[in-house]
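Accompanying notes for the structure given below.
With one protein chain removed, the remaining protein chains of the complex are shown where they sit.
Here is chain A:
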Amino acid sequence: MNPFDYHRAEDAAGAAALVADNPAAAFLAGGTNLVDRMKLGVTAPDTLVDITHLPMDEVEELPEGGLRIGANVRNSEAAAHPLVRTRYPVLSQALLSGASGQLRNAATTGGNLLQRTRCVYFQDLSTPCNKREPGSGCSALEGYQRYHAVFGASPDCVATHPSDMAVALAALDAQAVVQDAAAERRIPVSRLHRLPGEAPERDTVLAHGDLITAVELPAMPMAARARYRKIRDRASFAFALVSAAAAMELAEDGTVADARIALGGVAHKPWRARLAEEALIGAAATGHDFAAAAEAELAEARPLPGNTFKLPLVRAAITTTLGEVADGVRGRGAGPDQGEGER
């Protein structure tokens, strides 16, 4: 590991300026991803700016009924927060399905969003990787593809973003609050991460030195019955092969009035399944309609030879999660019979 200077940041704008002025500086939050990468030699900062003592560790209600989760709120605290559990249980589920109890106690909201891919070649200095070393080639194109993308990849990189939390945030229309040395701005989480294109070294639209200070969730009544489902190689403590976050609102007549679906483990970013969402609007919310929605999204899928198995997993994740959401909505709402009878 390269030697580095360690600083504790005292204010957000100052921390942003410190990192912006030095291309080899990095923010340190829980460290569960950054320290891991530094040990592997994938990242070699000469300065760490520890942001965990900045006052960004609150969960607060927003005036319009939403919720603001500070960037330093630990993943375990966010998952257990009463307002997250009752208004956005899908976010608790996503957080709790990630990593382990020990890691969630250290991992932060900001660090989770900006964790980097687990592509084995990205983490192995002895193999070419365009994301780690632009222009060196992509080892995954002819290699291990189990954890790689089926949507939105490029010939230069087929990596996936590993976060579970970000998938729920994308479905919930959350925004990241970003501070640079001069000003604050907001970026929808679904547009925070990039597709790899010709610049896979850039994970996000952020500039070096941009500090995430919080994530804001808008008021969304249907979020209270939204659900997350994660499909993985073992029952716990494993990254997603495919995951889905889904929310749905039914009209009086039982048809779908509104829907949000986001997928994990399938793209360089949390993947909002907008084609599936569009296909659902106005549909009768039967198993047949959920399968049709999944097919609409899968029309855009471009699997690799080593991960065609993900297509049926995407179909299953979408249909079972929507089925579960529909059961919950009908159980609480108009009642199971009413909708059926009026159709």
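Everything below uses one rule, namely that a contact is a pair of C-beta atoms (placed from the backbone, for glycine too) under 8 Å apart; a residue touches a chain by one contact, two chains touch by 3 or more; residues count from 1.
Assume contacts and distances are computed from a predicted model.
Participant: UniProt protein name for the omitted subunit, picking from "Cystine transport system permease protein", "Sigma-54-dependent Fis family transcriptional regulator", "(2Fe-2S)-binding protein" or "Putative protease yhbU"?
Facilitator: Cross-referencing UniProt, the chain left out corresponds to "(2Fe-2S)-binding protein".
Participant: Who touches the missing chain here, A:52, A:160 or A:175?
Facilitator: Of these options, the touching residue for the absent chain is A:52.
Participant: Check each of A:20, A:35 or A:257 against the chain that is not shown and name the one that touches it.
Facilitator: With A:20, A:35 or A:257 as choices, the missing chain is touched by A:35.
Participant: Which parts of chain A face the unshown chain closely enough to count as touching?
Facilitator: On the chain A side, contact with the omitted chain comes from 1, 3-6, 28, 30-32, 35-36, 38-39, 48, 50, 52, 76, 79-80, 82, 85-86, 89, 92-93, 96-97, 99-103, 105-106, 224-225, 227, 235-237, 324, 328.
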